[in-house]
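With one protein chain removed, the remaining protein chains of the complex are shown where they sit.
The chains carry the letters A and B, assigned in the order they are written, with residues numbered from 1 in each.
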Amino acid sequence: MKEAARALVMGGGVSGLKAAMDLARAGCSVFLAEKQAVPAGLLLGLDRQFPSNHCGLCRVLPPDPSGRTWQACMRRGFGHPGIEFFPGFEVQDIQGSPGNMSATLIRQTLMVDSDKCNACMQCVEVCPVHMPDLFSTGQIPVKAISRAAPHRPPHHLAISLEACTLCGRCRDACREGAIDLDAAREEKVLDNLDFAVLASGVEYCLPEVYNLYQSAAHADVITTLDFEALLSSAGTDIMRPSDGRPVRRAAWVQCAGSRSLKLEADHCSGICCMISLKQASLAREKDIQCSIFYMDMRTSGRDWQKYLDRAREKGVELIRCRPHSIEQVPEEQILRIPHAPSPGNQQDRDFDLVVLSVGRDPAWKPPEYAGREGVFTSPGSRRVLDIARSIIAASATAATALGEDRQESLPDQEAKDQDQVHSRVLVVGAGPAGLSAALTLAAGNIPVVLVEQKDHLGGHGLSNISPEQRKEVQDLAARAMEHKLVQVYPSAAVISCTGPAGGFKSRIRDSSGDEKEILHGAAVLATGGRAAPVARQEDRTADIFEYSRRIFAAGNSGEAPESVIFILCHNTRQEPANYCSRVCCSLALKSCLQTLSLRPEAEVTVFYRDIMVQGDDEELYTRARSEGVRFIPYSPDAPPSLEAKDGKIRVKGSDPYLSEESEYEAEQLVLAPGVVPAAGSEMARIFNVHSSAEGFLCEADAKYRPVESGRAGIFICGLARNPVPFKEAVLEGRAAAMSALGLLKQGLDSRLQTFVRVKPALCSLCGLCLEACPFKARYAHEETGAMAVDPLACRGCGACVAVCPNKASAWSEQLEENVHELN
Amino acid sequence: MHNFSLIETRGDAGKAVSMLLARLLEQNMVQAVIVPAAVPPSVLPMTRLLNNPADLDQTSPLAPVAGVSAATQAAKISRGPQEIKIAAVLRPCEIRALVELHKLNQAQLDNLLVIGLECPGRLENQDYIDLQDQNQDLDQRFYRDEDLQSRIAITCRSCIDFLPENAHLNICVLGLDLDQQAGIAWDEGPGADAARALELKPGQEPGERGRAVDSLRSQRESAREEVMSRSRETISSSSGLQSMIAHCLGCFNCQRACPVCFCRECVCSREAFEQNLEMLHTRAGRTGGIRLPAGMTMFHLTRLAHMAHACVGCGQCSSVCPIHIPVADIFRTVAAATQKELDYKAGRSPEEPIPHLNFSTEGDQ
Partner (left out) sequence: MNTGISRPEEAGTDNSRHKELDVLALVCNWCTYTAADLAGVTRLHYPAQVRLIRFMCTGMIDMRYILSCFLDGADGVFIGGCHPGDCHYLTGNLKARVRIKGIRPVLESVGIPPQRLRLEWIGASEGKKLQEDLTSFARVIEQLGPSDYKGMNLV
């Protein structure tokens, strides 16, 4: 058997950390390079993140009763027994082929020897190079040599080699000899690597570089990244950078550096709308007037539309207009934004502070070695992703890398089934997410039981619309059917699932009513979603999925109607289905373009609220507009009205910006009602996990543990969890599989340790601990009724110990001492 | 309760009630009965489990004494097999304790037919034995003899919760001439089923009952106010509290007698033996050395912290204390403050969740 795979992960931000920890849990030896002195990347300065407005980075850390894994805020440091961490290093080049790759790491940040340093700060005093203060406490000057990170103890200093001139003054000033400048040129070479994962994120657009607004050089025109520092709860009030006066009125200008043909940035950065909404909502709490200038509010996740509604309730003002300039009014020391909320209606608005909502740097490209064989690039290193999607993408990329490495290091399963831990995984649902999960697990040598309600694999058909995608789905289905480790149960359903993680017992019922019991260690729920039903009075109406399927079916020789009207967000993005389904807009744009390519003279009209296309799909929008598709915005308070007349559909809509009524007629009406989860609440009941009011399965932590349900060992992915396009469903499936695989690997490890134990002689079975445990790690044993702890679910919070009056619930023996020492 | 019926007692109310219990067994409404009974040569009625109707005439359901709180026993027995339904004659404080125990998974209320007894108070065990010597028909006389009533346990003298709540069937004694009649009250549900089996006819509730209850309550309320304010004052300083706790023998009787202290073995009783010697020596070096067995203040405070929300005010802890520490006074005083703060009342309703398990995000600290 081959030794554990050697994997290099580049980037110690949230993606890199997640990929590294997943790989380590799957048994690889991992090397993690991060150019800063501490992990966490962008999150170092990001205290509050949407949609919860909290940080929670530490939740990616695996619980570890042995105490060998770092268990504290990662902004203070990082340590993991399976990961060799190289803080301060960046990968310069990667050579060789998989299995025999070597990477050259060069220093980017030089650390001061913290054992010697006594925090006298002489070095900082003498350093001549001043740096922008990213963390805004303003208490200590920021120089090329500075504290490694604000949350680090004071004797942890670091030198940024990007800024450092190697003048040597700090070294001379240090009486402890803690500074070794020669190490600045240090290089490390890592050999014999099996593969590498690039997860270092993207660069953000700097307004000065692109001269975005002429006033961008003004001190009170800042970026969202800068504003984050102002917001950081370390400070109290938000002050103007120029004169330190408190900010009373602030504006956010969206799409700074994105969605611009002039800058060759025909992309949407995807998360800037949410960032601005968050910043404005938080600024509202400090009683600042907040206005956001935007083109489309792209609140395109399950919970984001509701977040927008809350922001509005808090008094954040939304102005639909892309300002052409930001003017300085020196006499009044304010910034003025002239804009036209409706044609001919010129207005000026004055602000103390203007925040440019920046996204991906248009010129940014991944490093050259990203394209080499054996280097796997996380999608988060191609485009900007929010935290949950970064985490999913990182896990999925780790899974792909492992899969291609064929993971001989993972245990040969059936043989390894232990008393309490079964190595099999139950996957429910065989759509894109479920199939990807099954194949990822099978590639990791884990036997899979794949249960599908339909008689065929491939899902509910939302994703096999375009010919390419249909082929991809068919391909996944065929591979799953063939794989010897995947046991497929079509026309069957899971009816119950009991037991703790690692030892689940589920019953499956097939169409003839026969039942079968399956023992499994984990489960992946991927029951998908389907088109929301539309009330259809006229037969000239189709939903977006039908229409697209039809128009793509005939290939390039098909027929298209001579006129078609799309109504997007039909009965969705408002209660009770208050979320964006994420697939309709781009599907609609593709259909518009296909319609026009089949029938160039066709008249195509789109009624929309916000066009939600992200990343490079923005190009579709640009093309659709240039090819003459008519886009008419509407507001949900006054949706377009429909009427059937003489075999045609007549749509009357009022454009809130032009404030005029307009009427259009078409042969075909296409409605986009969005998607709904197919079996969410039912699955939630059977598997005892939570689901939202809309029926989406809920995760343990929306940002940091997105594919884990609240019940250990049950993973959720794809449309069953949240509205996702095909590609993301695949990623989620892989990420869920990767988490399941890691859990089983941990469970099969015979040295299973636990944080807590139950002393049965003292336990009076009161069940208080059952109620107190936030992770459902407590259960009454099925047969004996005795209280037990599920070691795979327990995260060691100690709530059960505190709640047990009798201390029948106790820390494990090895922890007991620590806890007392600690106390 | 909505329905009320008078039963003839013919000079022995205890016997009349026993007969009803026997009927419940005969009619197979229940398969067992929990009721106090003194089995000769003993004179002190103790909780007894019976399932033979013929044995019922030996029991004393109205005896003004509670050997130990019957709640603990009723709770334990109720966790038995589903098919066995048990009628349990319980005092109001015992029912409250039962309700608390149910929330802690220590009782299976569905298996019980709870028969509540209106309680003018109970005598201490020793007093009962002594008085029994002088009064042949003590159980019957107690209810008409104010002198006897004035000898009830000290905690009972200031108890205001003397009417049973959450029972299926109540045995009513207040404002009635027990030599003639006793009352039975019930609501819809299992109580009504039992009343039907006993062929009780709903009738008019005598008006004297209301007056008797009111006058007892006002008398008790002023007594309670006095006791509580005295005890509030005493324990509100470390020395006052110590003046009581310093005598504690560490016998753990109070904890064992407490009907809501449900732990198999008190964590403090274990700790008293597992004291860290090094720590004791360190403390011994401080002024005055250290009192042994150590941990008694911690014991009482722990019990308060764990159980003040659940204290039902039965007074058993005071009754069993060999050194006559007014444990129940301390407890009831702290419990009143705690239950007020938590907006909770011990034993009020089986549905009311335990306040310590309310982890809602609402509100501020």
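The criterion applied here is as follows: a residue touches a chain if its C-beta (ideal position, glycine included) is under 8 Å from a C-beta of that chain, and two chains touch if they have at least 3 such contacts.
This one's a predicted model, so the numbers in the text were calculated from it and none came from an experiment.
Of B:Ile235, B:Ala257, B:Val312 or B:Ala346, it is B:Ile235 that touches the chain left out of the display. By the touch rule set out above, subunit B reaches the unshown chain at residues 232, 235-238, 240-242, 279, 282-283, 285-290, 294-295, 297-298, 301-302, 304-306, 308-309, 333-334, 337-338, 340-342, 355-361, 365.
Mapped onto subunit A, contacts with the missing chain fall at residues 47, 52-56, 58-59, 71-73, 75-76, 137, 139-140, 147, 150-154, 232-236, 772, 774-775, 795-799, 801-803, 820, 822-823.
Rule of thumb we're sticking to: only the chains that are shown with their structure count from here on.
Subunit A and subunit B, compared by their mean Cα positions, are separated by 57 Å.
Subunit A contributes residues 761-768, 771-772, 803, 805-808 to its touches with subunit B in the complex. Contact residues of subunit B toward subunit A in the complex are 104-106, 262-267, 270, 306, 354, 356-357.
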